[in-house]
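Excluded from the complex is one protein chain; the other protein chains are retained at their positions.
Chain IDs A and B follow the sequence of writing; residue 1 opens each chain.
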Amino acid sequence: MPVPILKQGDVLIASIQAALTDHDLLTLRDELADRVGRLRAHGVIVDVTALDVLDSFATRTLLGIAYTARLRGAETVVVGIQPEVAFAMVQLGLSLEGVATALDLEEGLELLRARSQGGRDHAG
Amino acid sequence: MPDEVRVPVECETDIVVARQKGRELAAASGFRRTEQTLIATAISEVARNIVVYAQRGEIVLCAIESKERRGLKIVARDQGPGIADPELAMRDGYSTTNSLGVGLPGARRLMDEFELESKPGQGTTVTMCKWVR
Partner (left out) sequence: MADRQVAERNLMAEMQITDANIERRKKMVGLTAADLSRISGLKEIVLAHVDESTATFFEFLAGLEEAKGLVSKRDLMERARQLKSEHLAAMVQAHYDRHYVEQRIVLGLLYSEAGLDTRAFLGACHALLKNTGMTSMKHFERSPLEGFESFMSLKKIAFFDIGVIMDVLVFERERVIRQQQEAIRELSTPVLQIRDRLLLLPIIGVIDTNRARLITESLLRAIRDNRAKMVVMDVTGVASIDSRVANHLLQTVSAARLMGALVIVTGVSSEVAQSLVALGIELTKVNTVGDLQGGVEEAERLLGYRVVQTPPAAAQSS
């Protein structure tokens, strides 16, 4: 189940539509790594609004996406973590340390804009 | 809604199936959304352990009742290699596969009751329960 990846300016936006298998997550990671390089993106937004569970594997993959993106010069923002999911993640002991987060796509884009202009960062 | 649901876990797609069934049963038992998510997340962790370490196993979900409240019992069972040192496995940060090491201790934090039974060569059984508040 491919995840649609859109390009808006120099930002790649990956909107996860439904629960992904481990394989799908890894494919997403590789796809994003590839496109960041090819399209010279400076920002990546991964929208997890539709995910009702973010377990340790998914979190690890998100960290992987951010790490690879950073190696290629792009900043990643994870957006759309739902209240129940955020709660479960901290109970589980997962923190997405080092990866920026924002409430939704709009906020994510704003965050990337502010950072690229050397603005103050508010979260992450 | 049946009282017991068995989900065979043999490949990674079964992880999603197991946790979605878990969420359904949790909702039917009267758990709130937040608690449903905790349960689904815990199932995801133990189901993945089965796939990663034992290749195949099963997850059994049961609606349970005690004197005053309802709950959900989850049994994750496999005939895999077993865990040599269960105590070590339950320690945060410990991982044999370069993962985040939160699987088992993390799942325990999400549930109300948690039991781990495992011996090398004899497979692993994780039993967890959560009660509706």
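We take it that contacts are C-beta pairs under 8 Å (C-beta built on N, C-alpha and C of every residue); 3 or more make two chains touch, one makes a residue touch a chain.
Note that the coordinates shown come from a computational prediction; the quantities given were computed from them, not determined experimentally.
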| item | value |
| --- | --- |
| Subunit A residues touching the omitted chain (full complex) | 79, 81-87, 89-91, 95-96, 101-104, 107-108, 111, 120, 122-124 |
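Throughout what follows, only the chains that are shown with their structure count from here on.
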| item | value |
| --- | --- |
| Inter-chain centre distance, subunit A versus subunit B - centres from mean C-alpha coordinates, in Å | 27 |
| In the complex, subunit B residues that touch subunit A | 12-13, 15-16, 19-20, 23, 33-34, 36-38, 40-41, 44-45, 48, 92, 99-100, 102-103, 105-107, 109-110 |
| Residue numbers on subunit A that touch subunit B, as the complex places them | 19, 21-23, 52-57, 59-60, 83-85, 87-89, 91-94 |
